[in-house]
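So that we are looking at the same thing, I have put the structure below in structure tokens.
Here the complex is missing one protein chain, while the rest keep their positions.
Then we have chain A:
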Amino acid sequence: MAGAAVLASTLPAASEDPKRGGTAVIHVVSEQRTLNPALRASTGVYYMSGKIVEPLIDKTYDGVVGVLATDWSSSDDGLEITFKLREGVNWHDGKPFTCDDVSFTAMNMWKELLNYSSTLQQNLEAVDCPDPHTAVFKYSKPMPLDLMVAAMPDLGHPMPKHLYEGTDILKNPYNTAPVGTGPFKFVEYERGQYVMAERNDDYWRGEEYPYLDRIVWRFIKDRSAAAAALETGEIHESGFIGVSMADVERLSKDDRFTVGTQGYENNVAHTTLEFNHRSEPLADLRVRQAIAHGLNIDDAIQTIMRGFAKPGKGPVPSTGGVNYTDDVQTYPYDVEKAKALLDEAGYKPDADGVRLKLRHRPAPWGEYTQLWAEYYAQAMKEIGIEVELLTNDAPGFLNGVYRDHDFDTANGWHQFRSDPAVSTMVWLRSGAPVGTPWTNQFGWQSDEMDKMIDDAASELDPEKRAAMYHAIQAKAMAELPVLFAIEHPFISVTSKKLKNHHNTPRWNSSSWYDLWLDE
């Protein structure tokens, strides 16, 4: 229950004056392979590189704000988007940041190499530089300005052209030793141990920023050891649920720490239940509805997620702004109704009370997903469905579900990335090539839904666009191609010595220029 309420009370009081100096030490569970956010769009990469490399636009609780861009506009036909770039910004090696960098990165990394972005930018034809501080993106089909702006915090990090031009981009050594424009400069990356960054004295926001001298990200794989390191003060923050749920709950009662979900509004994910529509029973809507009615979501939130979550209402989470609606069909916990639906679909219980058997693949994304799968298997017993759990490691899971389609049901996360068009709809649209993870590999096919998704993706009017996404959500909840069961944000455990933390909706991905340490 501690959930969202805890953090709200601990935002810094205005009277506190920031202190300069100190080293913030941050826990990271698994090691990152690259620190180049223009090659890998992942919160794990931004967690570290976001302090070193900045995007054109970032998101705050007051809406989007320009970082390396100061202004943006679109032509009436939607074929041109113009960014005004910030002047007087230098890369960490002293060279000025200009439109050439943006143009080079957009054409060679965002469009060609960056996951998700190659879909977003597939109609990008060129980026022109009429002057060093203006970048004009040219598209062959209309690109909604809203979509572009919503995507930029995650998919819009320019990299220095002079360090990448003429090299093998994927093997460029700066991918693990990034040079950016951010408040912190990369110092070193010791594999298996830590990444360190130090204060950039030439930061464009002015010399009072950043407050910290240094940030160290420590890789601690063992979640119990990480909790112990928090307690001894060796680390100041553990984000993205880096410690076990039992420790999350325990530390939330310890007054040295702030525990909560604030600062992840833009990284909200859904805990899902995914149906293989090629499997005969699940192709029947009544069976999917029965399963939905057989799950006690509120109970699961309290016991598994320890209260840090809420029921899901479709592919867009409640933090999705204008594109979110809660006017959708829901499936309250009702065992009798579930049984009746199964009866109706023709699945009568046999002598042992078993109506049908399902093979379930749980994603190995940590404690959370495993427990949810176990709960699902248990809950299904109540309504006469026997669920066999097939547990794999990550590549095994991705193959079993997305390439071999060897499952009846599966569960995992589905992460929302600022705008429904960026990644959310790929779960509902048919036609993804076999083997592409986190796409519609469930065999659900609806021409109507495909058209709705395509229309929404190129709609320029924000109001119409929102209405179209509402319709998609309503349809997704009525027909249950996949059950977006629980909306769960990530959780941070933060030492109270850290100040100004979790003050933006994608805080752990942001630049931390105003973070300071009171010790």
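Heads up, the rule we're going with is that a contact is a pair of C-beta atoms (placed from the backbone, for glycine too) under 8 Å apart; a residue touches a chain by one contact, two chains touch by 3 or more; residues count from 1.
Convention: contacts and distances are computed from a predicted model.
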For the chain not present in this complex, what protein name does its UniProt entry give, out of "NADH-quinone oxidoreductase subunit J", "Na(+)/H(+) antiporter subunit B", "Hydrogenase maturation factor" or "ABC transporter permease"? "ABC transporter permease"
Answer key for A:90, A:108, A:415 or A:430 versus the chain not shown reads A:415
In the complete assembly, which of A:399, A:430 or A:500 touches the absent chain? A:399
Going by the contact rule already stated, which one of A:73, A:167, A:224 or A:303 would touch the omitted chain in the full complex? A:224
Can you tell me which of A:47, A:91 or A:116 touches the chain that was removed from the display? A:116
Go through chain A and note every residue touching the omitted chain. 23, 25, 30-31, 33-34, 40-44, 113-116, 118-119, 170-171, 175-176, 190-194, 196, 214, 216, 218-222, 224-226, 228-229, 231-232, 234, 392-400, 404, 415, 423, 426, 432-433, 435-439
